[in-house]
Each structure stands twice: as C-alpha cells, then as structure tokens.
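One structure follows; several queries about it will come next.
With one protein chain withheld, the remaining protein chains of the complex are depicted in position.
Lettered A, B and C in written order, each chain numbered from 1.
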Amino acid sequence: MRETLGVAWRDLVLPAKVPDLEVPTSIAAMGACARFSLRLPSAQARAVDQAGGFALSGGVNSAITSGGSISARLGPDEWLLIGPEEQGDALSQAIEVDLDGRFFSLVDVSHRNAAIAVAGREARAVLNAGIALDLDDAAFPPGSATRTLLGKAEIVLIRPGAECVYWVECWRSFAAYVHGFLMEAAREFGPHR
Amino acid sequence: MLLVNCPYCGARPEIEFRCGGEAHIARPVQPSALDDEAWAEHLYFRTNPKGTHAERWLHVHGCGRWFNALRDTVSDAFTASYTMGEQRPDAGKEGE
Amino acid sequence: MRRFSLPTLVAGALNAHRSWPRQWRDPEPKAYYDTVIVGGGAHGLGTAYYLAKEYGLTNVAVLEKGWIGGGNSGRNTTIIRSNYLYDESASLYEHALKLWERLSDELNYNIMYSARGVLMLAHTVHDVQSLKRHVYANRLNGIDNEWLTPAEARAFCPPLDISAGARYPVMGAALQRRGGTARHDAVVWGYARSADAMGVDIIQNCEVLGFTRGSGGAVSGLETTRGTIRTRRVGVVAAGHTSVVMARAGLRMPLESFPLQALVSEPVKPVFPCVVMSNAVHAYISQSDKGELVIGAGTDQYVSYSQQGGLHITTHTLEAICELFPQFRRMKTMRSWAGIVDVTPDRSPIIGKTPVPGLYVNCGWGTGGFKATPGSAQVFAHTLATGEPHPVNAPFTLDRFRTGRLIDEAAAAAVAH
Partner (left out) sequence: MAPTTVAQPYRFAKGGRIDRTRPVHFLFNGRTIAGFAGDSVASALLANGVHLVGRSFKYHRPRGILSHGVDEPNALLDVSRGPGRRDPNNRATMVEATDGLVTRSQNHWPSLKRDIWAVNDLLAPIIVAGFYYKTFKWPRTFWHRLYEPAIRAAAGLGLAPTEDDPDRYVHRHAHCDVLVIGSGPAGLAAALAASGSGKRVIVADEQAELGGTLLHDASSTIDGESAEAWLAGALAMLRAQRNVTLLPRTTAFGYYNHNHIAMVERLVDHPAPGSTALPRERLWQVRAKQVVLATGAHERPLAFADNDRPGIMMAESIRVFLNRYAVAPGRRIVFATSGASAYQAAADAKAAGLDVTMVDTRPEAGCGVQSARLRALGIEVLTGHTVLGSVGRMKVRGLIVAPRDATDRIGSRRTIACDAVGLSGGWTPAVHLFSQSRGKPVYRDDIDAFVPGTSVQAERSAGAAKGTYDLAAALAEGWRAGAEAAGLDGTRSFAVSPPTRTGFTPARKLPTDVDASRVRAFIDFQNDVAAKDVELAVREGFESVEHVKRYTTTGMATDQGKTSNMAALGLVSDALGRPVPQVGTTTFRPPYTPVSFGAIVGQARDALFDPIRTTPLHDWAVAQGAVFEPVGLWRRARFFPKRGEDMHAAVARECRAVRSAVGIFDASTLGKIEVVGPDAAEFMNRIYTNAWAKLEPGRCRYGLMLKEDGFIFDDGVVARLARDRFHVTTTTGGAARVLAHMEDYLQTEWSNLQVYLTSVTEQWSVIAVQGPRARAVIAPLVSGMDLSQEAFPHMAVRIGKICGVPTRLFRVAFTGELGYEVNVSADHARAVWEAVYESGRTFGITPYGTEAMHVLRAERGFIVVGQDTDGTVTPEDAGLAAMIAKTKPDFVGKRSLMRPDMVAADRKQLVGLATQVPQLVLDEGAQIVADPRAPIPMKMLGHVTSSYWSTACGHSIALALVSGGCARLGQTLYATTPTGFAAVRVVEPVFFDRHGERVNGDFAHA
C-alpha cells in the first residue's frame, strides 16, 4: 500500500495476518476497517432500530454482526460500529441520513483503533491472562461485546460468532503492548502465529 | 478487588471502575452566591462515614457511565447501585 | 521508671528477667482529667508525653479504643525524612527530624532511629525538575538534601538498576542522608512508658463514643466504653478514625479515610542499605533490621475502614519494585496488611483548634505522618497547653480550606505536560 498518484498510503500499526483456527491459539492482527463511535440516547436508538445498516437494537454489551459489519453496543448510548474499510464514507453518510433530525454524535475512529483476533481452543486462557472477565459461553456468549482491560490496556472485546474467535480492539498506541501481552500469554500453548 | 455492580453492565471487577467519592454533593446552581465557608464545605468537607456510604462510581473501562452506589465502609459490601439522578435508595436513613 | 541500659539488662538476666516492671500501668479511668487525648497512637502518646514533660500537665489521659500503637503507628513503613518542599512542611518535618535524632536517649528506649538515607528517584525530565526544586528549597531551609547522578545513586544503593534501557530509566536522585527509618512499635512503647512514668494514664480498650458539652458548646467531657470522663480539653489524634470521632462532636471534616497497604518480604541478610522512593512508578522500599524488605503500596480508591485492601494495589507496587530491582523477583512476600489513613484535600495535616471550644484536632497525616511523630506531638502539646499554635503548626489550620491557603506538596509535584 505505498503511495500511488500522490495519495497517502495507509500504514497499519500491526501487519495484518489471517487467524488460524487449527493451532491451540492464533493471534493475528486484523486488516484495516472503517470504524465509528456513535453516541445516541437510548430512547432514540429504540426509535430508529438501525442506522446505516448497523443494528442498534442490541442490549448493552452485545454485538450484532451482519455481513462484514459489527455493531457493538458498549454502553446505553454508545456504539462502536465496524465496517469494511472501503465503505467508510458511504456508511457514515448513510448513518447521518438515518439519524437526521435526532441528537447524536458520529465520530470517525477508523484509525484510532487496531484489532487483533485471538482464536483457537486456548483463546480464553490466553485472554484471561489479562482480562478479569468471565469469558465462559454462559457469561460471554457469541454476540457479546464490551469495553474492559487487558493487563494495563483498555480494550474492546468482541465475540462476533460461535467459534472461539475473539476480536480485541485497542487504541493503536497500545497495540504493541496488547499484541505482546497476548503472545506472551500464549507462549505456553505451543505453536501459534 | 471489589466486584462492582454497574447498573448497565452488571457485576464487574473494580479495576474497570474509578471511584468518585461521596455522592449527592450537588454543585450549587450559583456558586458565587455561597460564602467562603459554604464553598469550602462544598469543595472539601465530606461525611466519610463508618457505615453506609453513598458514593459515585465511573465505569471508565466499561460502559463509561457514572452511577451511584451504596457501600458499607466497614464490610465493603455493596447494598445498591443506581443511576445518576436517582434518589438514594435508603434516603432518610443516612447516618445510621 | 527502671532505667534501661546494658547493665540493667545484664542484671535482669541474673534473675531470669523476673523483676522487670510493667512498661506502663493499666489504670482505671479517673472521673476527671485536665486534658484527654483521644487516640493511643504515637502522635497521641507523644502529645501526652510532651504535655507532661514540657508543660507540667500530668493529669492527662490517653484513651485508646484498642491497644496502643494498633493504628497506623503500628503498621507503617517507618520512613522518616524532612525534605519537603514548602516552608511550612519543611519546618514541621525538620522539627520532627531533629527530635528523632535524640529520641532514644530522651525516652531511654532504643527506638532504633537509623539514618541510612532516603533516596528519591527521578525517572523523567519532569521528575528531575521537581526533585531539584526540592533540593534547592531544602538547602535554603537548612535541610540536607543533595542531587545525585544515576551513577552516584547506584553507588549509594548498589541493588538499583540504572540501565538506560529500563522502562523508566533513572535520571538522577535526591538523597537526604539524615532520612531513614525507626522501629515504629518502639516509638509507641517508648512514649507510653515515659508518659506513664510522669503520671499520664494510658487507658486501652476505651473507645470514645461521644462528647458532652457545657456552656457555649464547649467540651465538658467524653462518653466512652469505660464510662463518662469529665474534661475541658480534648485533643483528638485518631488518624483514620478522625471523621468518626469528630462526627460525634457534630463536626464534619475535610477528610476521607482510605486503606493504605504495605507488605514485607521474607527476611534476608542485609542487601538493601537505604530507603528508596520512586513517585513515578509508585514504590518505596527499605530493609528492616530483622531482614525483611519493607515495601509500601498505595491506597485503595474508595473510603473504607476495613484495614484490608485489594491485591491489585500491592501488585502495582511489586511491579514497580521488580522493575527497579529485577533481582528481587524471586523474593517472596511474607505478609501484607493495611492501615486506614485520613487524607485531607491538600494531603497536609490539620493541627489546631476546631470550632468547638476545648476541642483540638491533630489529623490528616495521611500516608506520611510517622516521620512527623515527635514534632507533631510536641507542637500539638504546645497548642493544647497554651491554647495557641506553636509557630510550626500555625499554618496547618482547619481554616485554610476556607481561605484557600492550602499546603499542597503533591500538587506541587504535578505531572508534566
């Protein structure tokens, strides 16, 4: 992704990899995404149900996945919306259209965060080296999302689906720490990447 | 490490929270109308009770919401958490 | 008071130490005292001692709800120093330090004041500015404090890691050579023994439950778990419990009480020659005469009277300790504990009158009052005896919160940028 036609390239804080579900743990940085922090009073959210294709109907600490997009509700009036990189502008416009006339705040945070996928049988053990939450299926089922801490870094933890794949989002300057932390925690589980 | 009950997220480990001290100390509507004594009282003087304490908590590494909670400062047991603006659940019984 | 000395100790050995008298009596409370001190910590006992010794006031009682020294006096990390920034604080702590230097003699009790030096580390450019500000201010106040390069710091404290690759490299340090430690329990017992010998009644298991008030609202006595005691002058020196005691006199205080933790390692042979403090990474450490590494941790974030803190607080401190002294990772903690510290908005103490006539208070020492013990006790005795503050404690009024003349050492060390 070097400079073409004078347009600045995009430099990810961690080089992206594809998660490997076969090994006990796989820790792979994800590619670029479009991300928005949406703030909207909960009553409004109930009224509109969705914006720009992102579902707003989930409860606090849930994530609704559709297509390539995730709508993670982190608080009563806060959503982290994640979509394909190339659709960033289109998504934000669509959201603004859908919420037009309401009190809301939509802020582009695409570059603020980095994402790392932690997958595999031992994914929870690895995450629980630094996350104090209960990640058992009963406590953190597929479709869960929350802000929390991993060691000394704030993260957003999302479990989009049923497989043992967890999506760890953090502010980009914490990415090296978060990645290092996960790698360290995964060391005892043998080969990983 | 306490287990703090966020009204929005449920029970979460204390490290996700920041405690904001005594609750229900409303900022005066017109601070300039207060004399120095009353202003000092607002800024600095606290109940600091040995017993039930109404206090503010921020779920800073969670939903980001401020809320209030009642906790016994001897046993550290929480008896209630409630959203900002709600009345203290044991109102009228403070100071016991 | 039987003198303590090597000859009397040897003599004691000859009769199997059967004839040592009590170090202090266990008197029944009298109906009336000229002055009552609430709180049998080192500050309270010291106050009684100076009242008797310097002001001839001996009809004095110290009321302690538990056992003397069971509060913070008995649970602190015993660091003594006087290298404070502001004139007010510097003069208070230096006043104390001078008393420390001859306290064993004065009390005829070896309180093991050990001037092994307090080294405060700078890890950032901002720390350097702040510590140099202290060094210069101390110099002009006649208080020893010197600036050391990293190499000099390491020479003074060989276990210190000064490698440039450290997460927070050591950029220099301030050293107060006269700073050090003392045997905290001995301070309590030494004051108790000497005060008792001059007639002060030390009454344990006696909790103050309330105040009786006379004309003009003045204090006329105290309700306690051991009955009513009449008095016209009360000095409350109840540390973490000050708010509780003062509430019983109808007063709200600018105080909050937090659990503050400390821990000791297993004992080892001498390995750590001085006291090291680092504000940037939140750690302080020394080694006791018995061999444990004595490590101070932080406070919990919430008000509590539980004398128990969370593991994450001590974890945070041990992280910092191991960062500064990686070779200690295989050391083991042997015991951890907490005390309840009363913290004022400017983290400086309050020593003086209250709005209630006859009621005086000495509180707000927070995480750092052990070092002040003799000084605090002496100026508080002065205040109680004369009704007027000693020049040293004059600035430490309750009124400063109204006027805004705070003495905020911590704010002065503000975090940069």
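Methods note: a residue touches a chain if its C-beta (ideal position, glycine included) is under 8 Å from a C-beta of that chain, and two chains touch if they have at least 3 such contacts.
This structure is a prediction, so every number in the text was calculated from the model and none was measured.
> Give me the visible chains that the unshown chain touches, in label order.
For the complete complex, the undisplayed chain touches A, B, C.
> For the chain that's not shown, point to the residue among C:Leu45, C:Leu92 or C:Ala137 touching it.
Of all options in C:Leu45, C:Leu92 or C:Ala137, contact with the hidden chain holds for C:Ala137.
> Pick out which of C:Thr47, C:Ser114 or C:Ser257 touches the chain that's been left out of the picture.
Answering carefully, the residue with contact to the hidden chain is C:Ser114.
> From the listed residues C:Tyr33, C:Trp147, C:Tyr191 or C:Phe396, report the one that touches the chain absent from this view.
The missing chain is touched by C:Trp147.
> Residues of subunit B in contact with the chain that isn't shown?
Spelled out for subunit B, the touching residues are 1-3, 13, 18, 20, 26-27, 30-32, 34, 36, 39, 43, 56, 58, 60, 64-66, 75-76, 84-85.
> On subunit A, where is the contact patch with the chain that was removed from view?
The missing chain touches subunit A at positions 3, 5-13, 32, 37, 39, 77, 103-113, 125, 128-134, 136, 139, 151-153, 171-174, 176-178, 180-181, 184-185, 187-188, 190.
> Identify the residues of subunit C touching the omitted chain, counting contacts across the whole complex.
4-6, 8-10, 12-13, 16-18, 20-26, 66-67, 69-70, 74, 87, 90-91, 102, 104-105, 108-116, 123-126, 128-137, 139-142, 147, 167-169, 183, 185-186, 189-190, 204, 265-271, 287, 289-291, 306, 308, 310-311, 314-315, 318-319, 321-323, 326-337, 345, 400, 402-406, 408, 410-417
Everything that follows uses one rule, which is that only the chains that are shown with their structure count from here on.
> Once you find the CA centre of subunit A and the CA centre of subunit B, what distance in Å lies between them?
Computed value for the inter-centroid distance: 32 Å.
> Based only on mean CA positions, could you tell me how far subunit B sits from subunit C in angstrom?
Distance between chain centres, rounded to whole Å: 29 Å.
> Could you give the separation in Å between the centres of subunit A and subunit C, each centre being the mean of its C-alpha atoms?
One centre to the other, that is 49 Å.
> Indicate the residues of subunit B shared as contacts by at least two other chains.
Within subunit B, residues 1, 15 contact more than one other chain.
> At which residue positions does subunit A touch at least two other chains?
If we look for residues of subunit A contacting two or more partner chains, we find none.
> Considering only the defined contacts, which subunit C positions touch subunit B in the complex?
These residues of subunit C touch subunit B: 241, 243-244, 247, 252-257, 301-306, 308, 310-312, 344-345, 401-403.
> If you look only at subunit B, which of its residues touch subunit A in the complex?
1, 8-9, 12-13, 15-16, 61-65
> Looking at the complex, which residues from subunit B come into contact with subunit C?
Within the complex, subunit B touches subunit C at residues 1-2, 14-15, 18-19, 21-22, 36-37, 39-41, 43-50, 53, 55, 71, 73-76.
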